[in-house]
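I am attaching a structure below and will ask some questions about it afterwards.
Excluded from the complex is one protein chain; the other protein chains are retained at their positions.
Showing chain A:
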Amino acid sequence: MTKPTMNTPSTDSQRTNQPPHHQAYDESLWWGLFSAGGVCFAVLLPSAILFFAVLLPLGWLPADALSHERASRLLFSVPGFLFVGAAVCLPLFHAAHRLRHGMFDLILGRDTTNKKLMYGAAALLSLLALGLVVAGMFR
């Protein structure tokens, strides 16, 4: 199995029987989201994972630090909206980018399909996350 090329400029599409080349105008957007998501993953996520996924379920936080009432008040707010954008949405696009490239490296599927699947899923889950915060604000 030959490794397919990713966004290779080829000018002679007729001679090589390849689909005509399209300039990848969107790549800078995906790379920007990947990069921003990488910063958030590195700076915000260690604390977020430690507090929400380790200390909270182990019961090592003060009893009402993340009670339903306080967690709702903190999350369903403008700062909560911004936090979800930075700690959920951007890392989702970061993950989508790395999964897409990882699948390319492992020669799994077609990049044109993977790209739509990965970024599409990241966009849908991001909309869901931000939508949940907005729904909570207008509850």
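The rule we apply is simple: a contact is a pair of C-beta atoms (placed from the backbone, for glycine too) under 8 Å apart; a residue touches a chain by one contact, two chains touch by 3 or more; residues count from 1.
Keep this in mind: contacts and distances are computed from a predicted model.
Novice: Name the omitted chain as UniProt records it, choosing among "ABC transporter ATP-binding protein", "Succinate dehydrogenase", "Fumarate reductase subunit C" or "Tryptophan-rich sensory protein".
Specialist: Spelling it out: the chain absent from the display is recorded in UniProt as "Fumarate reductase subunit C".
Novice: Would you write out the residues of chain A that touch the absent chain, in ascending order?
Specialist: 1-5, 8-12, 16, 18, 35, 38-39, 41-59, 61-72, 74-75, 84, 87-88, 91-92, 94-95, 98-99, 101-102, 105-107, 125, 128-129, 132-133, 135-136, 139
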